[in-house]
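Here's a structure for you.
Excluded from the complex is one protein chain; the other protein chains are retained at their positions.
Chain lettering (A and B) follows the sequence in which the chains are written, and residue indices restart at 1 in each chain.
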Amino acid sequence: MVEFLQNIFTNDIVITVLLSAIPLVFIIAYVLVVLYTEMKISAHIQDRLAYMITGWHGVLQPIADMVKLLLKEDIIPERADRLLFRLAPYITFAATYATYAVIPFSSIYIGANIQLGAFFILASSSLVVIGILMAGWSSNNKWSLIGGLRSAAQMISYEIPTALAIIIAVVITGSMNLQDVTIFQDGGIQNWLIFGGPFPLTKKLLLLPFTIITFIILFIASIAEVNRTPFDLPEAESELVQGFFTEYSGLRFAMFYLSEYANLFVVSAVVVSLFLGGWSSPFGSFMSGPVWGIFWFVTKSYLLVMLQIWIRWTLPRIRVDQLMHVSWKVLTPWLFVCLLAVGGILVMV
Amino acid sequence: MTAEEILHILQQKFGDAIVGSKLDIMQPWIQVAPNATKDICAFLCDDPSLNFDSLMCLSGVDCNNGTFGVVYHLASTVLKHKIVLKVIVPKENLHVQSVSAVWGTANWHEREAFDMFGIIFDEHPDLRRILLPDDWEGHPLRKDYKVQEFYHGIKVSS
Partner (left out) sequence: MKTVFQQSPTLPTDYTVAPGKITTTTGKTIRTEEMIINMGPQHPSTHGVLRLEIVVDGEIILDCIPHIGYLHRCFEKQAEHMTNYQQVIPYADRMDYCSAITNEWGYVLAVERMLKIEVPERVEYIRVIMAELQRIASHLIAVGTYAIDSGAYTPFLYCFIDREKILDLFEMTCGARLLYNYFWIGGLSHDLPPQFIEKAKEFCKYFRPRIKMVNDLFTYNEIFVKRTANVGVLPKDVAINYAVSGPQLRGSGVNWDLRRDDPYSVYHKFEWEPQVGKGEIGTVGDCWNRHIVRMREMEQSVNIIEQALAGLPSGDVQSAIPKRIRPEKDAEIYVRTESPRGELGYYIISDGSTSPFRVKARGPAFVNLSVLPEIVRGAMIADLILIAGSIDIVLGEVDR
C-alpha cells in the first residue's frame, strides 16, 4: 500500500496523512451502519419495529441522528472545569483511533507495521481511561464522578485479562505484530488460532481447549473494555442517567458516542486478528486475496460486533464489586492456567 | 377476642384512662385519655393475649366542634382480631403522645397527621412535614383552613 501511494505522490507527509485518514473514513461509514444495526437488532429482539419512516425501513435514520447531534446546543455546566470538559471527548476518541493504526485490514494494508503491535494496542486503549476520568471529574456532578470512577476501575481491571489473552496468542505465534499473527493463521479455517493453530494434529488437539477458553475470556474482557452491558455500570442509565457523559450534549456527545462504537469495532478486530484468522479466508485459497481480505476482516469483526449487540439487549448488568470479582478472581486465574498450559504444550510437544 | 373483652382488660389495667367506648356498631371503638396513649398502645402490642402487632392506620380527624381526634386502627396478625382506639384533644392543646416507639409504621402516619392537622406528637423522633413543602403555611385538612394566596411568588388558588 505504501509503495502504491509512493508511486502517485512524492511527498511523504501527504502519504502519511492519507494512510492515517483511511481508518477515519472507515469509522464514519461503519458507525452509520452499526447504528442502524443496533437499532434494528434491539427492536426485533424486543418484538417491535424501529424507525420505519426515514428512508426505506429507516435506513436514513443514523444520518438524521448524526445531523441532530451536530445541531444541538453546546452546553457547558457553569462550574465545570472548562479545559478538561472540552478536552475529554477528544482524548477518548484519539486513544481509540490510535489503536486502529496497528490493525491489519488486509494483507497489503496496515497503518503502521510495527513489531510491537499488540503491546501498542494495550497501551493506547489504556488512554481511554484518562478521557473518561476527565469527563467524569470535570462535569461537576456527583453522579458523573461516580460513573467516571467506576469506569476507570472497570477498564483498568479488565486490562489484565485482555493482556493475558493477547500474550497467549503472542506466545503461540511468536510475534506481537498483528500482521504476522494473521499470516500465521493463513490457509483455511483449520489454521485459526481458536481451533489450535496451524500445528500437527496432536499439538492442535492439546492446544484447542485452552485457546477456546482464551478466546471466550478475551471476548468477555473486550465487552468490559467498551463499557457495554452486562458491564455498563459506568453508564448505567437507570442509576446514573448517562454516567460519566451525563453533562455532554451536541458534538461532544457525538464524539463520545463515536468513540464508543469505534472502540467496539477495534476490540472485535483485535479478537478477530488474534483468534479468528484476521483477513484470511476460511476456505484457504478460494476467495482470498488483498481485496477479499478486507471483506473477510470486516465481516468477521462485524459479526462479533453484532454478537455484542445481541448480548447487550439480553442480559442485565452486574454490580461493580461483582465486576471486580469476575475480573480478578475468575478470569485472571483461568488465563494464568491457560498460559502455563499453552507454554508447556508448545515446549514439550 | 371480642371488643367487650378487650375493653374489660383495658379497664382493669388502666382504669380512668379509658374515657369512653361504643361497642354496638360494626367496628367498635374505645376512647382513651391523651396522657396514657403510649402506655395503652405498648400494652396492647406487647401483651400476649392481645398481641396487636400491626397498626393498620393512624388518622387525624378534625371533629369540627373545637376538638381534634387521632384514630388508631389496630389488628393482630396472630390472633386475628381488630380494635379501634380514639384520642380526642382540644384545639388549644393539640398534643398527643407518639406511638412510633411501639409500631415503626406510626412514624410516617404521625408526620402526615401533623402535616395535615397540626397535631403535635410528643417524643416523635422526626416531626416535620411530609407531604407538603417544609415552608407551607397552615394545616390543610382542618375545617377552617384558608389556603395561602401566594407560595414563593406563585398564585396558589384561583
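Here is the rule we use: a residue touches a chain if its C-beta (ideal position, glycine included) is under 8 Å from a C-beta of that chain, and two chains touch if they have at least 3 such contacts.
Keep in mind it's a predicted model, so treat the numbers as computed, not measured.
Checked against the hidden chain, the listed residues A:199, A:313 or A:334 yield one contact partner: A:313. The hidden chain makes contact, of the residues A:193, A:233 or A:298, with A:233.
When the whole complex is considered, the residue among B:7, B:33 or B:61 that touches the unshown chain is B:61.
Across A:34, A:80, A:121 or A:146, the single residue that touches the chain missing here is A:146. Hidden from this view is one chain, which touches chain A at 42, 45-48, 142-143, 146, 229-230, 232-233, 236-239, 241, 313-322. As for the chain not pictured, it touches chain B at residues 25-27, 53-57, 59, 61-62, 64, 71, 73, 77, 80, 84, 103-105, 107-109, 116, 129-133, 140-141.
The rule we apply is simple: only the chains that are shown with their structure count from here on.
With each centre defined as the average position of its C-alpha atoms, the distance from chain A to chain B rounds to 63 Å.
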